[in-house]
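My questions all concern the structure below.
Note that one protein chain of the assembly has been removed; the remaining protein chains are unaltered in position.
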Amino acid sequence: MESYLFYIVGTIAVLAAVYLIFERNPVFCALYLIQTMVCIAVLYILLEAQFIAAVQMIVYAGAIMVLFLFVIMLLNIKGDEESKRSFPFRKIPAILMGIGLLTVICIILKSKLLQGKQDVYTVAHIESLGNTQLIGNLLFTDYLLPFEITSILLFVAAIGAIMLAKRKL
Amino acid sequence: MLNLISLVLLFPLIGTAINGLIGKKLRKETVGYIACGAIGMSFFVAILVFFGLLQLPPESRVFEKQLFNWIESGSFKAAAGLQVDPLSSLMILIITGVGFLIHIYSIGYMHHDKGYHRYFCYLNLFTFSMLLLVLGNNFLLMFIGWEAVGLCSYLLIGFWFEKKSASDAAKKAFIVNRVGDFGFALGIMLIFITFDTIDFTGVFHAASQGNIAVGSFTVTIITLLLFMGATGKSAQIPLYTWLPDAMEGPTPVSALIHAATMVTAGVYMIARCNVLFMLSPFTMTVVACIGAATALFAASIGLVQNDIKRVLAYSTVSQLGYMFLACGVGAFTAGVFHLMTHAFFKALLFLGSGSVIHALSGEQDMRKMGGLKKHIPITYRTFLVGTVAIAGIPPFAGFFSKDEILLEAFVRGNFIYWAVGALAALFTAFYMFRLLIMTFHGKSRVDHHAMEHLHESPKNMTVPLKILAVLALLGGFLGIPGASAINGFLSPVFGEHGHVETHGAEACGSHAACLPYLMMVISTGIAIAGIYLAYLMYIKSPELPKKLAERFSLIYKLLLNKYYIDEIYDALFVNPIKKISLLLWKRVDAQLIDGTVNGVAGFVRGFGSVLRLSQTGYVRNYAFYIVAGCIFIIVFVVFGK
Amino acid sequence: MTFNILSILPILVLAGFGMLVLVVDVMSARKLGEKNLLAYLSLAGIVIAAIVSRNSTATTLFSFNETFTIDNYALFFNILFLLSTGLVILISHSYIKREDINHGEYYALLMFSTIGMMLMASGADLLNIFIGLEVMSISIYILTGFKRSKLISNEASLKYFLLGAFATGFLLYGISLVYGTTGTIDLRQIASFVAGKGGVKDPLLLMGMGLIIVGLGFKVASVPFHAWVPDVYEGAPTAVTAFMSVGPKAAAFAAFMRIFLTAFGSSHYEWQKAIWILAVLTMTVGNVVAISQTNIKRMLAYSSIAHAGYLLVALVAANNMGVSGTLFYLLAYIFMNIGAFAIVIVLSQKGDVGMNIDDYAGLGFKHPMLAIAMTLFMFSMAGIPPMAGFVGKFYIFSAAIKSGYVGLAIIGVINSVISVYYYLRITVIMYMKEPVRDFHPLTISPLIVVAIAIAVVGTLHLGIFPSKVMEIAQRSILTLR
Partner (left out) sequence: MITITHYLVLSAILFMLGVVGVLIRRNAIVIFMCIELMLNAVNISFVAFAYHLHSMQGQMFVFFTMTVAAAEAAVGLAIIVAVFRNKETVNIDDMNIMKW
């Protein structure tokens, strides 16, 4: 059951990604990306990461992509980006490069995987506590510093968005 | 008294600071007094130090004064300290002494220049750097002085930067010197790695303890790199090209920097590192060969130059070649001795030529001179002394030192060294007298305009000339064979191998005792032959040179154009680097990669699109580099075993 | 569990002052007029942060569950970052007024960016380093586009942002592979794991390492990840260019050394060769292309690429001398580079006019003091003694020879010879050409004069009396492995 789900969801994710990089209309691109993200959220659930899956849906596929769509609509960008300079074989080297990269990675993945240190958070352990509670605990203990620094990060992003995009300062 | 040594450095630095900061507001006289006073005081202290050194017993004549810890990291320590020993005390005497005279001379020579204070500021700075170079007690400090004199030389060659040739010459000097410095810097690093110290004492002590085998690879590389530095600064083949161009600077500068002091830095460095060089016979051979080749090569170019300063410039290159020849055969004393006498007579010759140029309102072409003897008698007489001294007629200074080099080359080297040296000596005598005759004798070819202003130079220019003439006349007696004062004085530095005239005599067998005297006679003969040739060609039958030039037009042209060395360098090195840069910039960056990304279409669209393809700045291309680099690094890190 | 708030006190101070500047800016928008107060306020923040970080501790301290380190290494870099930010604030003051971008956000972003750098130098796990890198980068993306009405600034910002985010993807991928193969993101645990396995042999881990090299290589501007540098440096406001040529580069090197010496120190053979090649490419391309530049900002950009190459040489050497040499060199680089940019700012006019190298003709006669200072900085960058750059290069190349990389040292020295050509060109133009333009009005203020003076003193002091700083640098790197 799980493996079927993986294959189905994985295939959809890849197909959507392929459409994303070849689709001309940016609105459709965004929709394809959302589709990929939803599929990835399903994979997270398969990997026992329910909280991350939820965040993926709410923050990523929800908030961030809506922002993208909003900007696309705001700027009223048409799908004519290829109009002026489009050469028939322009994309070939880039695609070859990508395939090269993938080949290298797959060759490396074929070798036996080094077994890293195992931690204590087995599936059973996580389920006994609940994924969300565990993450919440960790955020305010082990990861307190990065969590707090993230506030600065988001603050900076807010300042930046205002600074750069506001019509009149 | 030895403790005063830091004052030697301090005075010129103070002079630089005063003239550099407020010189613009001071009166010209004050500027001159400050600059000369600084060097004069420095000279005075140098004399005190010298006598202080003499009071010590010969074997303990080394004094080190630590100033502060400069670089310190782990085992590595470089203290800024000064070292006084016979070699450096002799050098500071020459630098401050000759420098002082040239400073005084400059007051008169530069009087009308609007950059008066700038000039003296640079000149003091130069003296400071040169003193730092010879007084430093470690390689790094020496290197700083080394770079600083290069910098001052650059500033002074380009002093009249309004002239394009001057600023070009300055740039050339700086860059050619950097090539040599590159070798020197690497050499210092290698010394540090090998000996774990860069103090002279430490390095030479370790080297002389036999830790390093004679002829070992490391020491050969080290010495070759050091020698590379020396060829740059001392204008030896192949890095000599900057020196003749350096004559674009004011003449006193040529006298001080490009004849008497800075260019001898390479010789000083090799003499200082004699312990290392003696460990590498191969390097010594290279040094001797380059020295001999330069001596002959530059002298041959000097034969046909028509610019008075250029003749002297090539003569300087040639004389430096002698010094390297001496060092290369292990006769360091002879090299340093020649360095000293050369400082006297070459400074004299340059200042004399400066006086001539001054008298002729800036004319430097010898074809427009002639017959100046009666107009500027003092200059003529002192110039004559210098010419005779460089030609090697006894008992003038040049005779003793050059003779000693030739003798050592014969005894410790081989016949070829001697023959090359002797041939160069013949050339030297010839072109120097050619210069003398063309300038001072014969019919006047001076144009009328210049003739009206023809005058003898003021006192503050002629007095230094006279003093230098006396030195050029008498300086040689310090090194009379058999009773050489300089030999005894320098022997603590050079130890056994510095001067081995007697050893050589033993090696030559029983009737070698008369060899030195035989040599003297031969070299005197050579000098006289050269002078006679010059006399024959330029006084007896003045049309002869023209005929010769016509008959041997190819050789003449080759010589006149200095063997086309500059052109070759330009074609071989300078242009390619520029081209590669342009290529990388315009073609590879802009066309090749973009072209690949944009694919075959670029070809289809023909030339029109080639122009457009050359426009990059595209994010896409930059991302492409990143991906390519990424693939490369992954493959390299993972599979590159 | 250790939550030592004191250990992040400098970060807190900077964050506090950053927000204070924003609040003051908004509260008194009309009253301030010249807005000088903001600059002084930010400078006060920098100074207080520096004092606080000096006082924090002398011994190594781990806090926040051992994800954050305060050791001498971090302290050294903290001071380095604060110094560079402080100098940049000094040189920005008159510049942002001239360019009409005098907003409080400017200073706030500089300080927030500094927080990111500090986190990069102090982070003891990959997460903190990553977050620090992002805080730093995002602030700089914004600063690059700060002249929002100027297309050139927009374009630079967009280029930097897209490529930076792209490179971040690679960095993250690398981190994930390292995490996956070792089971941890903590640097010291990675180190012990790797050492336990007898060095890095696993291809996936090696690939992770390679990808981290790519990600950080982008930030330090190493070839072939350098292409953004000239464009972005040219387009960004000049003061921001000065900022990003020193601080972020230093921070990226701090993280680079922390990761590669602490975590992968036991198997440096694997990564040294790759960085060897990067170093050679970086030095060579940087120097060779710099020769043909006509815009001074682009020239300094390529020069900054070349300097990254020299620093990579030290990283290849990976011995104590090289690493402490890197610290020293970065400090020296702050002085000479910010100094050079300060003079570029002083001599340019509104709208960044006067950025061509030929515009400097005759500066030596019109403004001798500025010309002398510029000459000093150029010579220092070219590595001519007794300036700071020489000592730094000396350390770095000696370190390379000491580790047996003689070839690399030779290439480095050849490169520094090439570099003399274009540094000297500026001097030649300043002193040996007739002036072609009037330099007025100069963008000058007491603050920028102070900055130039500090830079001059620093460049000379580090060149003539380097031993004290070098000692500190050597003590700072002891905790790295």
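Labels for the chains are A, B and C, by order of writing; each one numbers its residues from 1.
Operating definition for what follows: a residue touches a chain if its C-beta (ideal position, glycine included) is under 8 Å from a C-beta of that chain, and two chains touch if they have at least 3 such contacts.
Being a predicted model, the structure only gives us computed values, none of them experimental.
Trainee: Taking the complete complex into account, which shown chains does the hidden chain touch?
Mentor: The omitted chain makes contact with A, B, C across the full complex.
Trainee: Give the residue, chosen from C:43, C:115, C:175 or C:400, that touches the chain omitted from the document.
Mentor: C:175
Trainee: From the listed residues C:20, C:79 or C:127, report the one that touches the chain absent from this view.
Mentor: For the chain that is not drawn, the touching residue is C:127.
Trainee: What is the set of chain B residues that contact the non-displayed chain in the whole complex?
Mentor: Within chain B, the residues touching the omitted chain are 585-586, 589-590, 597, 615-620, 623-624, 627.
Trainee: For chain A, which residues reach the chain that was dropped from this view?
Mentor: 2-3, 6, 10, 13-14, 17-18, 20-21, 26, 29-30, 33, 36-37, 40, 43-44, 46-49, 51-52, 55-56, 59-60, 63-64, 67-68, 71-72, 74-75, 77, 81-82, 84-85, 90-91, 94-95, 97-99, 101-102, 105-106, 109, 113, 116-123, 125, 134-135, 138-139, 142-143, 146, 150, 153-154, 156-158, 160-165
Trainee: Go through chain C and note every residue touching the omitted chain.
Mentor: On the chain C side, contact with the omitted chain comes from 127, 130-131, 134, 138, 141-142, 145, 148-152, 154-159, 161-162, 165-166, 168-169, 172-173, 175-177, 179-180, 183-185, 230-231, 234-235.
We adopt the following convention: only the chains that are shown with their structure count from here on.
Trainee: What chain lies closest to the overall centre, CA atoms only?
Mentor: Chain C is the most central one.
Trainee: List the centre-to-centre spacing of chain B and chain C in whole Å, with centres computed as mean CA coordinates.
Mentor: Roughly 41 Å, centre to centre.
Trainee: Roughly how far is chain A from chain C, centre to centre by C-alpha average, rounded to an integer in Å?
Mentor: Going by mean C-alpha positions, chain A sits 31 Å from chain C.
Trainee: Send over the residues of chain A in touch with two or more other chains.
Mentor: Each of 105, 108 in chain A touches at least two other chains.
Trainee: Can you list the residues of chain B that touch 2 or more other chains?
Mentor: Residues 628, 630, 634, 638 of chain B each touch two or more of the other chains.
Trainee: Of all residues in chain B, which touch chain C in the complex?
Mentor: The touching residues are 68-74, 76, 140, 143-144, 147-148, 151, 158, 161-162, 167, 170-171, 174-175, 178-179, 181-182, 185-186, 189-190, 192-193, 577-578, 580-582, 584-585, 589, 617, 619, 621-623, 625-626, 628-630, 633-634, 636-638, 640.
Trainee: Chain A touches which residues of chain B in the complex?
Mentor: 596-602, 624, 627-628, 630-631, 634-635, 638
Trainee: In their shared complex, at which residues does chain A touch chain B?
Mentor: Against chain B, the touching part of chain A is residues 87-90, 92-94, 97-98, 100-101, 104-105, 108.
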